[in-house]
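Heads up, one of the protein chains got dropped from this complex, but the rest are sitting where they should.
Up next is chain A:
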Amino acid sequence: MAVFLRATNRSLLRYVNPEKSLMLMARPVTMKVVEAPRKPIEDYDKFNTNLGRPLSPHLTIYKPQLTSFLSITHRGAGMALGGYLSIVGLGAIVLPSSIEQYIDALQGTGWFTHFILKMSIALPLCYHYINGIRHLSWDMGQLLTLKQVYSSGYVVLAASIISAFLLSL
């Protein structure tokens, strides 16, 4: 490269007027490949904040869809079930009486109370269970077309409501 540049510099000088040219005053330049300065890998969140982008997901501008609804309720149902289990687990330590006695205390309350009580456990359980199968099928690469995602979504919704209702009767 350097040799090439020097050679061309000299050959070019033959064709220019030595008095008018600046080429004579310039030193021959050697060019060399230098590693580009490394950019520190910026945090994705910080990058977006610096750009002034709003926080994703943009729930306020998104149209409510079955897919997003099923997605967030799957998480919600899981958290509800975990919450019930946490109440039992922590209650077993903290509460003065045994949990069995609290279940006994529910005997004799009305049919509707029982139904609501059972439904509040059965619905998230059935839903998280059946929709969990849907999620696992996605993880195995199945049912991933938009049409299948919607049809399986409706199936899950119907199946979980019906099974929870039947369990709670």
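Heads up, the rule we're going with is that a contact is a pair of C-beta atoms (placed from the backbone, for glycine too) under 8 Å apart; a residue touches a chain by one contact, two chains touch by 3 or more; residues count from 1.
Criterion: contacts and distances are computed from a predicted model.
Student: One chain of this complex is not shown here; going by its UniProt record, which of these names is it: "Mitotic spindle assembly checkpoint protein MAD2A", "U6 snRNA-associated Sm-like protein LSm1", "Succinate dehydrogenase" or "AP-4 complex subunit epsilon-1"?
Tutor: According to UniProt, the chain not displayed is called "Succinate dehydrogenase".
Student: Among the options A:T30, A:Q65, A:S98 or A:S151, which residue touches the chain absent from this view?
Tutor: Missing-chain contact among the listed residues: A:S98.
Student: Mind pulling the chain A residues that touch the left-out chain?
Tutor: Touching the chain left out of view, chain A contributes residues 33, 35-36, 38-39, 41, 43, 45-46, 48-49, 55, 75, 78-79, 81-82, 85-86, 88-93, 98-100, 103, 106-111, 114, 117-118, 121, 125, 129, 132-133, 135-136, 139.
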